[in-house]
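Of the protein chains in this complex, all but one are displayed in their positions.
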Amino acid sequence: MTTHAQSISQNKTRILGSRFWLLPGVFILSGILVACVLWSITLGAADIAPQTVFDAIIQSNNMDNLQLDSQTRFQYLVIQTVRFPRVLIGIVVGMALAVAGAIMQGLTRNPLADSGILGINAGASFAVVLAVFVLGTPSLSTYAYFAFVGAGVSAVLVYMLGSMGRGGATPLRLTLAGVILTAFLSSFTTAILINDQQALDKIRFWTAGSLAGRDMSIFIPVSPYVAVGLIGALLISRQITTISLGDDVAKGLGQNTAWIKGVAAIIVVLLAGGAVALAGPIGFVGLVVPHIARFIAGADYRWIIPYAMLIGGILLTVADVLARIVIRPQEVPVGLMMALCGAPFFIWLARMRVRR
Amino acid sequence: MIKQTWITIRTPLFSYKLDKRAPWIALLLLLFMGIVLVASISYGEYHITPTEVLQTMLGTLPQDHPQYRQFHLVVFSFRLPRIWVAFWVGMALATSGAIMQGITRNPLADPFLLGVSGGAGLVAVALIVWIKDVSTTVLPIATFIGALLTAFMIYIFAWKNGGSAPLRLILIGVAIESVVGAFTHIMLVFGNINQVQQAYVWLTGSVYGRTWAHVHTLVGWLMVLLPMAFLCANWLNMLNLGDDTAKGLGMRVERQRVILLVISVALAAVAVAVSGTIGFVGLIAPHIARRVVGASHQALLPISALFGGALLVLADLIGRWVISPSELPIGIVTAMIGAPYFLYLLYRGRNG
Partner (left out) sequence: MAELHAQNLMLAYDDTCIIPNLSVTIPDGQITVLVGANGCGKSTLLRGISRLLKPKRGSVVLDGADIWKMPTKQLAKQLGILPQGPTAPEGLTVHELVAQGRYPHQSWLQQWSREDEHVTQEALAITNLTDFADRPVDTLSGGQRQRAWIAMTLAQDSDTILLDEPTTFLDLAYQIDVLDLLHDLNVARGKTIVMVLHDLNHACRYADNLIALRDGHIVAQGYPSDIVTADMVYAVFGIACTIIPDPITNTPLVIPSSKAMNSKSLTNSFNPQPSWVAIRG
């Protein structure tokens, strides 16, 4: 099924036609992203004018020297401490998930792969729930540490399980190991939640994936890992293109596939682990965005990865805005919003791509 | 003349071919079942010895036995119904899973592939969270309908050019399931915490507190569905040869695939309606059965069913025992048994 879907994707995608549009496209998407950011910040309990938003971000370093009335000062504060961090985290999470998904799909040659598949989300959830159950931890930023560690440990576990036995780690075995570990860990997670109502109450919003209440205290410790992951992804994008043609072809072209796969796996863990630490388990971005990117940019990962990055950022920002406004004043977890927006697209994609 | 590895049941009206190993394995499984059943009934806060269990069940316990009435109450009203529910649910899920794996030619397909668990889950959570004390008669009916509707929706979306390619079914199943799952999750996030916890238990799958009424519903449906499934087993063999070959042999592939899907979905929906979504049975039981009786579905379906039933009865016992006096929902136990089994398969390298 993989090869079939891929051969189609390589033949008839590239909506925008020639390569000429690829570079300008990056700038256009960046522009859209900035617009989305501004839009997102203006919306909230009290709407703020775009000009104020712009000023507040520009002036964030010399607040003390400004002459402001109390209302503007309050708005500046809201923007700088609440809304801007939130939208920033949203972008980073979107980018990280999309790129992690793109790498996973290229590496495993499986169009359905996303970061959830390596057991990363389940590992993070389990670690967080366990932490709450054992320690009763209250704060969101401590969740982040546990989530990150849980994600890392489960990814290593999946890799170990997937590579034992004859034949080493093939994509299919990794996927299987991921699915199995996910089922296993989630059953433990549920076992805890069923027996501890308090933990359940604390955790249920987090397990749905949300940006609510995230601020710089989470962003600062986690973002370096994600940054390393994103830069690394851009650096190995050429090698991923080669691997996506198949292991044997890549080896034939003189590539050290084991090494590249190892690096790629570490990048995926950094990105997906970082994302789940920041926002909890969010599905669908990693699955859908790489497909969109491939539609626009073709089969070359040097373009797919930057496109996935930008589209992921835009998509999560928009989903977060929608999540905040659909049932105002309450908030839908953005992970769920994502599934609601992403699924119709995915259905369309499946109908288009899969022939007899 | 070749050595026969199958047996034939043949009357003027009816004939059926079956792997020779199947009846013996069935017998072994039933024996195993019986032992677990007795152990399971005797185990619990109110202990009854195995001999007394047998006596009570066979009606040979003397009337003047000091605990005659308690024994009857515990065995027939508390323990036996839930064990029967576990058994029949296991049969249903395993058969459903075997059919699903046959249709998709994918050994990792499970009965919930077509959104049965998602649809049933959405309805169940909605009822549990919104209507505080949902009656135990309404819940199964409503979830059954929810499951069927979701499956139907997926099939409709996957239909294109007069066909439903299995891969398209799988992909669209994933998508619809995640939408339905999102709605379920929204309710879990915003609902009252007591109801949410109850909903979680339902979602994991549990046979706690099930009564004879549940058993009767199950048996009623399965008495129709299981024989139908077994009689259609040969269609699965045909589909496994590939659509073209099957068509060349005169099979109406699309129509018969739909019939099989309907049987499979109905089996899973009946099970889910009674016990919630118990995972892994539908995946593992057919796997084990395939290793024991081979790839031909005439033997594979019934043996899968028995494996599924035995597995759930055992899982129920483990769930009651492992953190007693509290109890672990049966769905969690199956995941804890199932995951290592799959790791073992992975280690053996058969799927690599």
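Note that the chains take the letters A and B in the order they are written out, and that residue 1 is the start of every chain.
Operating definition for what follows: contacts are C-beta pairs under 8 Å (C-beta built on N, C-alpha and C of every residue); 3 or more make two chains touch, one makes a residue touch a chain.
Every value quoted in this text rests on a predicted model; they were computed, and no experiment measured them.
K.L.:
In the full assembly, spell out which visible chains the left-out chain is touching.
P.N.:
B
K.L.:
Out of B:238, B:269 or B:345, which residue would touch the omitted chain in the full complex?
P.N.:
For the chain that is not drawn, the touching residue is B:238.
K.L.:
Looking at B:27, B:131, B:249 or B:322, which residue reaches the missing chain?
P.N.:
Residue touching the absent chain, from the options given: B:249.
K.L.:
Which subunit B residues would touch the chain omitted from the figure, given the whole complex?
P.N.:
Missing-chain contacts on subunit B: residues 1-3, 5-6, 8, 10, 13-17, 105, 161, 231, 234, 237-238, 240-242, 244-245, 247-252, 290, 294-296, 298.
The rule is short, and it goes like this: only the chains that are shown with their structure count from here on.
K.L.:
I'd like to verify one number: the distance from the centre of subunit A to the centre of subunit B, where each centre is the average of its C-alpha atoms, in whole angstrom.
P.N.:
Once rounded, the distance between the two centres reads 35 Å.
K.L.:
Enumerate the contact residues on subunit A facing subunit B in the complex.
P.N.:
On the subunit A side, the touching residues are 1, 112, 161-162, 164-167, 170, 172-173, 176-177, 179-181, 183-184, 186-188, 190-191, 193-195, 197, 200-201, 204-205, 208, 283-284, 330, 332-333, 336-337, 339-340, 342-344, 346-347, 350-351, 354-356.
K.L.:
In their shared complex, at which residues does subunit B touch subunit A?
P.N.:
108, 157-158, 160-161, 163, 165, 167-168, 171-172, 174-176, 178-179, 181-183, 185-186, 188-190, 193-194, 196-197, 200-201, 203-204, 279-280, 326, 328-329, 331-332, 335-336, 338-339, 342-343, 346-349, 351-352
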